[in-house]
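Only one protein chain is missing from this complex, and each of the others stays in its spot.
Chains here go by letter, A, B, C and D, matching the order in which they are written, and residues are numbered from 1 within each.
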Amino acid sequence: RLAIAANFTAAAREIVAAFEAATGHRVVASFGSTGALYTQITQRAPYHVFLAADQVRPALAEREGLAVPGTRFTYATGRLVLFSREPDLVTGEATLRAGTFTKLAVANPITAPYGAAAVEVLRALGIYQTVERRLVLGTNIAQTYQFVETGNAELGLVAASQVAERAGGSRWLVPQSLHSVIAQDAVLLTIGAENPAAVAFLAFLRSGPARAVIARHGYAVAE
Amino acid sequence: MSGPSSIEVRLTGALGTFALAAEFEAPATGIVALVGPSGCGKTTILRCVAGLLRLHGSLRVRGEVWQDDARGIFLPPHARPIGYVFQEPSLFPHLSVRGNLEFGLRRVPSAERRLRLEDVADLLGVSGFLDRDPASLSGGQRQRVAIARALLASPRLLLMDEPLASLDRASKREILPYLEHLRATLDIPTLYVSHSPDEVARLADHLVSIGAGSVRASGPIAEMLTRMDLAREQGADAEAVVDATVTGHDAEFELTALAFSGGTFLVTRTAHPIGQRVRLRVLARDASLTLEHQTGTSILNIFPAVVDEVVTDGASQTVRLDVGGTPLLARITRKSGATLGIEPGRPVHVQVKAVALVD
Amino acid sequence: MSGPSSIEVRLTGALGTFALAAEFEAPATGIVALVGPSGCGKTTILRCVAGLLRLHGSLRVRGEVWQDDARGIFLPPHARPIGYVFQEPSLFPHLSVRGNLEFGLRRVPSAERRLRLEDVADLLGVSGFLDRDPASLSGGQRQRVAIARALLASPRLLLMDEPLASLDRASKREILPYLEHLRATLDIPTLYVSHSPDEVARLADHLVSIGAGSVRASGPIAEMLTRMDLAREQGADAEAVVDATVTGHDAEFELTALAFSGGTFLVTRTAHPIGQRVRLRVLARDASLTLEHQTGTSILNIFPAVVDEVVTDGASQTVRLDVGGTPLLARITRKSGATLGIEPGRPVHVQVKAVALVD
Amino acid sequence: MDDGAELWAAVRLTVELAVVTTLVLLVIGTPIAWWLARSRAAWKEAVAAVVALPLVLPPTVLGFYALILLGPDGPGGWVAGLFGGRSLAFTFEGLVIGSVLYSLPFVVQPIRNAFESFGPRPLEVAATLRAGPRDAFWSVAVPLARPGFVTGAVLGFAHTVGEFGVVLMIGGGIPGETKVLSVAIYDYVETLQWTKAHMLAGGMLVFAFAVILGMLVLEKRLARRLR
Partner (left out) sequence: MDDGAELWAAVRLTVELAVVTTLVLLVIGTPIAWWLARSRAAWKEAVAAVVALPLVLPPTVLGFYALILLGPDGPGGWVAGLFGGRSLAFTFEGLVIGSVLYSLPFVVQPIRNAFESFGPRPLEVAATLRAGPRDAFWSVAVPLARPGFVTGAVLGFAHTVGEFGVVLMIGGGIPGETKVLSVAIYDYVETLQWTKAHMLAGGMLVFAFAVILGMLVLEKRLARRLR
């Protein structure tokens, strides 16, 4: 049984399908916000593997004895994209600097790693102060994207994975140098320690085919 | 009778399986009593007149058209200047007694108000609990509040559905004269549903008799009461009304003399001035017949009369008398009829044991 | 009178500003009438007897203790074998007429059921709309359903709060005999609130007169009716009841002879067998006095009597007569009294114009 | 597990959860509503307010507390222990408990109002016709309060179908066990599969519309039939 961060859903489904086909194990995946999943895990939710959207909670799980020490690793690294559904709006860094938009959507920096990264980008560009009042915060990166996709915000700093398969619009892939790494960690949970399928899945996640899928979905894959 | 001082009702329609086809015309100057058995459609007619129910037909009150389906006219209830005392008191539970009384009063332009809250409340004996919650009132108290509320709406037509049914005699004795007084002074025509012959005889000027959804008979009260076909149904309760004039007062015995076409009634003293016209009510069972004028009897009112018509009904007979031009009814046993030889044309004396003054 | 065949009521308490202190004892064998002005506490007493309201005191019905605060006894209403006809019909709106009638019936063990739905429905004239919705009934129809419903609960004590107030005379004429019949055959004692003297005189065996929260007088009907203090208040409505025995029938004139201690009444023929005891009701205003026995009059019932007591009240006098041991009341004018020289001890003839058979 | 099967499981689970929750809501809510309507205790309004309180918390927060309550350290875990489990969370029973807690005010308040609306008279009449309190409750109070029950059921049902914060938190969205439709739609929306989300949402709306309309119409029919 897997507990998977919602932003990884699409990629996860493909990987799960591939894993089931390859090994014959049956996998049940639950998706949710990392915070909610973690809370459930603290309440002994019957999850065996935890694919988080950050590094904090897997580490915390390890520390609290909820996860098997040493099984934690980064399975994907997120990339930020400045995206607008309008074809010519985003030209690059300059779009942000020009500041001719009314609303810029970012994820909540307090709860979402993508949000924290987005704020870092704005600070790095030195425009945080000027755009702060024009930010709208999505609870998570999915909502942030919805703000942009529905046109309520002209543009937003969203996950590259979200627009990977979307044609049209205009985008600028934010250089990784502008923000700290958005690493997503996976960990084997104590409950799943004895479950061979769980162990096998984590191994599969590191394998080539899985990494290919992850990359195709717009994530950077850690070395 | 048609025209500006009449009430014309012409209604047809059905409620479920009950079919109503009522048509009558009555003067819009006094009290029109609607009588008839339970479930015959009295309330239904009042509701139509109030505009709460819409059947087919037309309604005209004092020349104003309230409904005329042929012309597509239907005045909504709130635009009809009525006062309606429902069969059940139906007070507003969210308002105090005072709030209930003021509800209609407030909605009448002050120029058109004809009664003061305090007066009406006093007369109906509800001033003692103006600030109470209607739910805490007794049945009779609620009914009196409902009557007061309808009156305070200064209606130009009163609709009263058995307004006094739940009241004790003492209350009735206070309220009836007040209603009579209102009729006389304010000229509020009233459609009055009642099961009580006393009330009807006392109050009504016009009687509409209803049976199973249609009008059986309609006419002025004196005429209706002595119509033998109707009187027979009434049996012992048949009665007649006599219009008379006050001719004198006897201070010693506290009696009042009232002259009518057939003689002079002596009744318990009243406050009427000499010369005033009044109405008397004589129940058939209060009238007895003798061949001779008898003396040494406690009965004061004895008049020569001629038998007009006799209807036999089992052991009883209802006799219509011509008392100097005024019709009276007497109810006697068939045995007495045979013994005295009562038949049309026979001169007799009628002894009236009791007589009630109306108004 | 105390004991297994009596109803003992002893209640004190207050509803808001209204204080009740009622105490009376009545036989639990016939109909006990509660009379009194509007708002005097009649309904309150019935509610206490039903257990719907708890005031302080005790209640004992036929030897069973329903409430006794001294001993901490209070029987909940559903455990009291009563039938209650409320002042307002209060039918269940979610049930059909039949559903309403069956509600109480079903809850009585079949061994204890004393009436059949069909019979009661027929007698109360409600069989025509058993499947209708109560909301579609007329006021009188609803009331009749409520009476039928209470009867079908096979009560051992009936509580009726003005059950016939909203009914026309024709309905009353059908229902009253039925209630009398039930009283006679089923022996259901009844507390009966009524504003109608007719009903009271006709039905009641015992009268409890209530005034502003306390019992003014309580006693058997004959005694209560001729008590001069009470009769005086009644004025023209005072009356007496006479117990008599059927002695014969006259086929030709369809009359029935009823002997009592002072003579023989001739009344409209009844179906009673010879020898049966019946009750007659004589209104004071239906009795007139003569010095001589008069002939040639349509009045059949004339008896020698002796004046017992005279009370003057304005222009009128109420005269109590001793008619061979039976008290009767006559209401005459003061003028007649003076003319005839009416005073205690004076022998007279009493002419009874109308007499009503009770039962 | 393939998508279609998972969806079907979600549909089944949603219907089951909504139906069971609605029934439990009525069973629990009715006595509370009755007590609130009839009691003369001065503090009963405080109880009424408390019943409404779960509404005030954001669903995930409520879900969080529910989770603690149902989890191994709370009373739920103790109860689960009796049946050999370790927690009521992540079970269908847990979902029902959470949903009931959250939708209770929607059921209690309308039924209470309905109980209060007909006043004391019908129950008095019932008592004089030999109906004891329990009998009168079933034969008079409940039928007369029917509109309140329908409203309670409609709101409770709809809210349970739509709710997902609490359900997600308590249930964990385990396909076939605790993953209901609302969670499924949520997943679709979150993963930007909007066409699927639209279709699912449309299906849910149609289904819920049918059920709710059915309840409302049935009520009016019953009202006529029973008379």
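In this text, a residue touches a chain if its C-beta (ideal position, glycine included) is under 8 Å from a C-beta of that chain, and two chains touch if they have at least 3 such contacts.
Since the structure is predicted, the reported quantities are computational estimates derived from the model, not experimental observations.
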Options A:Ala21, A:Ala94, A:Ile110 or A:Ala167, residue touching the unrepresented chain: A:Ile110
Identified contact with the non-displayed chain, of A:Ser33, A:Thr95, A:Ser161 or A:Thr190: A:Ser33
Residue, one of D:Ala5, D:Val19 or D:Ala49, that touches the chain absent here: D:Ala49
Selected from A:Thr130, A:Asn152 or A:Ser207 as touching the chain missing from the view: A:Asn152
Absent-chain interface as seen on subunit A, which is shown: 33-36, 38-39, 60, 102-103, 105, 108, 110-111, 135-139, 143, 146-147, 150-154
Residue numbers in subunit B that touch the chain omitted from display: 50-52, 76-84, 86, 90, 92-96, 99, 103-104, 107-108, 133, 149-150, 153, 159
Interface with the undisplayed chain - residues on subunit D: 45-46, 48-50, 52-62, 64-65, 105-106, 109-110, 112-114, 116-118, 147-148, 151, 154-155, 158-159, 161-165, 182-183, 185-186, 189-190, 197, 201, 204-205, 208-209, 212-213, 216-217, 220
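Quick note on the criterion: only the chains that are shown with their structure count from here on.
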Separation of subunit B from subunit C, taking each centre as the mean of its C-alpha atoms, in whole Å: 26
Rounded Å distance between subunit B and subunit D, as computed from the means of their C-alpha atoms: 60
Between subunit D and subunit C, distance of the C-alpha-averaged centres to the nearest whole Å: 56
Residue list for subunit A, restricted to those that touch at least two other chains: none
